[in-house]
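Omission of a single protein chain aside, the complex is shown with its protein chains in their original locations.
Take a look at chain A:
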Amino acid sequence: MSTLIKQEIFKLARKRSTWLSTIILVVLQVVLALIVNKYPDVLSIESIYMDGFLGLELIFFFMVAACSSIITMEFQYNTAKELFYRKYSRGQILISKWITLFLYSVYWFILTYVVTFGLKLIFFPHFDLTKNVGHGTTLVISQLQYVGSQFLSYWLILTLVLLLANLFKSSAVATSVGLIGYFLINIVSGLMVLLIEKWDWIKWNPLTMLMYPAQVQENTTKAITHLTINELFTGNVIYIVIFLGIGYVIYRKRTV
């Protein structure tokens, strides 16, 4: 299995887009830090800092792209045969891809917040991370909770992207659904309130689960979701397991 993970990381590291996206992320974070520094009245450092100088939004798109291509490229380049005929089972190959993507997402989160912290030290030395943000929580703790919930929530969409990429062998479909899912949550939250009010069981749908980070940040979101933080956490995990499980069954039967 470690050989397969090394192979996946090797392929990822050899892609120009991996390094290009890293540069884009850092450059945009620096640019935003400069803007916030220059116009502190227009943009609040607190919210921008929480989102890692917009890095948190950006890395989602990079991860959707990686998830949609890691499976489909093997069919596009006709390399699936090279992978499948060797001694490893299809299940092992798929799990190695999941692990690689997990490590890749950890890389993005760490990079985003290391750069964010560096920018804070350079441009906002007086911005206090230990200040109380309410409910007896410091900003740094609140940020960790938010980033953690965002990480889980991203993975809910990413596992759906992986499943669709696997099912349709098409990056386009998978990427579209990933991005639509991301934007949809903001659009349909109003509609969701109505639906959940009428039929309570609808609260268990995956879109509600995507409101987990919002509820972690602002507990009033509970009025929309009708779910506790713990229920949202468990719901996210269950959906992730379901999407990965379906993908695993499909991939094991995949022929080339």
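FYI, a contact is a pair of C-beta atoms (placed from the backbone, for glycine too) under 8 Å apart; a residue touches a chain by one contact, two chains touch by 3 or more; residues count from 1.
As a convention for this text, contacts and distances are computed from a predicted model.
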I want to check something: the complex is missing a chain, and I'd like its UniProt protein name from "Molecular chaperone DnaJ", "ABC transporter ATP-binding protein", "5'-deoxynucleotidase" or "Carbon monoxide dehydrogenase subunit G".
"ABC transporter ATP-binding protein"
Tell me which residue among A:F61, A:Y88, A:F117 or A:F168 touches the hidden chain in the full complex.
A:Y88
In the full complex, chain A touches the hidden chain through residues 3, 7, 10-11, 14-16, 73-74, 77-82, 84-91, 252-253, 255-256
